[in-house]
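With one protein chain withheld, the remaining protein chains of the complex are depicted in position.
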Amino acid sequence: MKAPSFAYAKPQTLAEVFDLLERLGDGAKLLAGGQSLIPSLNMRLSSPALLIDITGVPGLGGIKVDGDTVRIGALATHAEIERSPEIARRLPLLAQAVKQVAHVAIRNAGTFGGSIALADPAAEYPAVCVALDATFVLASRKGERRVDARQFFKGIYATDLKPGEVLVAGELAAAGAGYRSAFLELARRVGDYVIVGLAAHAKVGGGKLADVRLAFLGAGDRPLLAASAAKAVEGKAYGPDAVKAAQDALAKDLAPPADLYHSAATKLHLARVLTGRALAALAA
Amino acid sequence: MEHIVQTTLILNGVAVTRSIPARQHLVDFLREEMGLTGSHVGCEHGVCGACTLRVDGKIVRGCLMLAVQANGRKVDTIEGLSDSGELAELQRAFHEHNALQCGFCTPGMLLAAQDLVASRPQATRDEIRDHLSGNYCRCTGYHAIVDAVEEVVVARRGGKK
Partner (left out) sequence: MNARAELPLHAPGTQVDKGYIGESVPRPQAKRLLQGRGAYTDDLRFPRLAHVVFFRSPHAHARIKRLDLVKAGKAPGVIGVFDGRAVAEYCSPWIAVLGHLKGIKSPPQHALAIDRACWQGEPVAAVVAETRAQAEDALQLVEAEWEPLPAVIDMDEALEGKRVIHPDLGDNICFKRELDTGGVDEAFAKADVVVEESYGFGRHTGVCLEGRAILADYNAAEHTLTVYHATQAPHMMQDIFSRHLNIPEANVRVIAKDVGGSYGIKVHVYADEMATAALSVMLRRPVKFLADRLESFVSDIHAREHKVKVRLACTKQGEILAFDLWDLTAIGPYSVYPRTSGIEGNQVVNLTGGPYKHKQYRAKMQVVFTNKNVTCQYRAVGHPIAVALTEGIVDLAAAKLGMDPAEFRRKNLIPDDAYPYTFASGIKFEKLSHHKTLGRLLELMDYQKLRAEQASLRKQGVHRGIGLAAMIEVTNPSPAFYGVGGARISAQDGATIRLDPTGMITVLCSVTEQGQGAEGVFAQIAASAVGVTIDKVRLTTGDTGVTPYGGGTWASRGAGIGGEAVLQAGRALRSNILDIAAVVLNMDKAELDIVGNEVVNKLTLESKLPLAELGRIAYFRPDTLPPKFQSELTVTRHYTPREYGFTFTNGIQASYVEVDSDTGFVKLLKHWCVEDCGTVINPMLVDEQIRGGIVQGIGAALFEECLYDAEGQLLNGNMADYLVPMAAEMPDIVCAHVETPTKQSELGAKGAGEAGTAGAPGAVMNAINDALAPFGARVTAQPFTPERILQALRKV
């Protein structure tokens, strides 16, 4: 299908972006990589009056390390993240996750900011950011504000972004000493939207797990931190009992909706399986 | 009302300036305006890979990029990369292994394969399959395509299959 007609602007500063957003309101959409926006336009799922291409605004890209924080610019592409030695060293969970994002051609164009702002519950980055307790930097005419990832995702395609705001970066704390990561997802084919996935991160030492974060994707209307499951293994020695405790507790954390091919029961079962496998990978 | 944006791109090595409707995606622009019908449209939702093109040296989905976003950028299509000879080894291998039947997926498949050959010289068969996992082929069953790409990868490494 052919997209409906829209106007196109490519401002050179954030101030111009804010101007356009204020003037057009809901009638404007931000365009970065376009890997989610353009298919929806091609399928005539929306008809914005104006597309604001923000890829010309300086300062929104790049991957910078500042002490223990890695700052990922909104316009950093998946491919840049995949190739980044800084991310491989300091954010192994993200490095594992990015390999699962769609396919090479999509990764060359799609952006970090685009994925976060879209807030597809089946997407990889939101779950990683929730697991790692990331912070998002939002800019508007009024200045910048920071929002915790754990408060940012409100529902399917719904975030804390207010009208007139642009996501400009994500800040993630580098993995501390003794921390291990495991990113696992189940999809029918490489690059598909997940059936269910798990971004797991914990401190592992002396056979015990601590500060366990289990963030699920594809298990609800937003990335979900399985607090009960994590609590069930917190401070415990890794072993079959701990795994079973976590798997049993999962029903308190997750009530995954069915999708076209999998019932809610199947998704919960698969989430349990991933929990077991992730814990094994962390403890290995 | 159609919104037109004047756009200049380097297309197969030649600067081209056109007035393009903002809503037209890159592969439609190439096919309709520039007569470069070698890149194909298969789904327009970025899944099948038939529209795979190279922009600024990287493979992208031509249906997921607005033509106006190509402003100031370098676009290479199957025609240009054929004429430059860059795809010659792969094209010969595809031909000899019969790694195509109807040919509709082939331009996109060749661009994806070339990306692998250039960036993953140690690729195994599984890695080849993984790299091509975003290009749908209904005719061949993929086996011959993997054979052809493997042959080129191995030859470039100096080995024999």
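When the chains are written out, they are named A and B in that same order, and each has its own residue count from 1.
One rule holds in what follows: a contact is a pair of C-beta atoms (placed from the backbone, for glycine too) under 8 Å apart; a residue touches a chain by one contact, two chains touch by 3 or more.
Worth saying up front: this structure is predicted, and the values here are computed from it rather than measured.
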item: Sole contact to the chain not displayed, among B:47, B:117 or B:152; value: B:47
item: Which of A:49, A:65, A:190 or A:281 contacts the chain that the document leaves out; value: A:190
item: Which of A:49, A:210 or A:273 contacts the chain that the document leaves out; value: A:273
item: Chain not shown, touching residues in subunit A; value: 1-5, 43-44, 186, 188-193, 195, 260-263, 265-266, 269-270, 273
item: Interface residues of subunit B (partner: the chain not displayed); value: 21, 23-24, 31, 35-45, 47-48, 50, 77-79, 82, 91, 94-98, 100-107, 110, 125-126, 128-130, 132-146
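Keep in mind that, in the parts below, only the chains that are shown with their structure count from here on.
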item: For the subunit A and subunit B complex, residues of the former touching the latter; value: 1-8, 10, 31, 34-35, 38-39, 41-43, 51, 53, 55, 79, 102-106, 108-109, 189-191
item: Of subunit B, residues touching subunit A in the complex; value: 1-3, 5, 21-23, 25, 28, 44-46, 49, 52, 58-61, 63-66, 68-69, 71, 112, 115, 130-131, 133-134
